[in-house]
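Could you have a look at this structure, given as structure tokens, before my questions?
Only a single protein chain was left out; the remaining protein chains are all shown in position.
The block that comes next holds chain A.
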Amino acid sequence: MVQSMTTPSGHEPAFCTVVPPHVLDKLAQHGDTALATPARRTLERDALERTRRRLTTVIGAPTVAAPQGAAAGRPHRTVYDAGHQQTLPGKKVRGEGDKPGRDSTVNRAYAGLGATFELYLTAYGRDSIDGNGLPLDASVHFGEDYDNAFWNGEQMVFGDGDGQTFLDFTLPVDVIGHELTHGVTQYTANLAYFGQPGALNESVSDVFGSLIKQYALGQTAAEADWLIGAGLLAPHVTGKALRSMKAPGTAYDDTALGRDPQPGTMDGYVRTSRDNGGVHINSGIPNHAFYLVATALGGNAWERAGQVWYDVLTGGRLKPRATFADFAKLTVAAARARYHEGEEQEAVLKAWEQVGVPTS
């Protein structure tokens, strides 16, 4: 039971949080060192993990070196099978260059990591998540009927879905791109994960998640579906995806799931304490702004529209607590810096105006 505890580092399951902190405090002060020493060690480790995670959130992730002898500009992928447990990372099932196996979930995760790496490298010259060849790790088959995928600060984690509402989270490539982009954000602007900066963090992941799908399919802005999570909902669910960048609020409307709550403009901005201040709700606004820029410019969205967004994310001026307006102003500046005063800047100004975010 204790062994299946998960720690962020994933390699050393500890009994730390199984035993309540106040009990550990008491044990650590015990006269018997046989009792006090392990308790003290656990408290220290727990504090260390907490500090480390907080630091990762505050100052970005530490630099992890690429494997020795690894070529620059090539992905270094490893896929693990969590075996329906919640211990990370699980058993290694596919390394870089290994042939596809029989498990299509593993193969999809591996391909999705590759597609994400590919877009960042070819479109923006970025060598992996950290810009320095960071190995890309993913664990699949996490938990039982687990309805989620997330980035834990160090790797990607995918559940299989419950089969009733959600299918396998490796199915849409934009979900894989979305999660890895949380890593890119962590290493660059490091947007806080609450309120408006949190919604920007979510939106940036949707934007690049969608661009990774468009790039992989060779679709122009006009051809793309601009959906996030298409193919993730089980067949009987009334909905086509989880979010729509083209028409926020229209992705699903289902008796069990409810209705897509995303606004597309500031008029519909939702103030809530849930979901870290509605990070998955209000992201609809910057999402829609990006869609408007990309479709106004036409062609491949990852080229000019994506470049402007990428420049803002990585340019060093986007603050961890940036508001929508801060972000919008930086996109105008980035469009001007890269393309001068042309249609790019015009498209950016107009898009933010349409969604109700001020740029001046």
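Keep in mind that, in the parts below, a residue touches a chain if its C-beta (ideal position, glycine included) is under 8 Å from a C-beta of that chain, and two chains touch if they have at least 3 such contacts; residues count from 1.
Following the convention adopted for this analysis, contacts and distances are computed from a predicted model.
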Listed names "Dihydroorotase", "Metalloprotease", "Polar amino acid transport system ATP-binding protein" or "Siroheme decarboxylase NirG subunit", with the criterion being the UniProt name of the chain not displayed: "Metalloprotease"
Which of A:Tyr80, A:Phe117 or A:Phe166 contacts the chain that the document leaves out: A:Phe166
Options A:Asp160, A:Glu179 or A:Asp311, residue touching the unrepresented chain: A:Glu179
Contact with the hidden chain (one of A:Gly229, A:Gly249 or A:Gly264): A:Gly229
Full-complex contact with the absent chain, from A:Thr78, A:Asn152 or A:Thr170: A:Asn152
Contacting the left-out chain in the complete assembly, out of A:Glu118, A:Asp275, A:Glu303 or A:Asp326: A:Asp275
For chain A, residues in touch with the removed chain: 1-2, 4-8, 17-20, 22-23, 53-54, 57, 86, 88, 144, 147-153, 157, 166, 169, 175, 178-179, 182, 185-186, 193, 201-202, 205, 229, 242, 257-258, 261, 274-276, 279-281
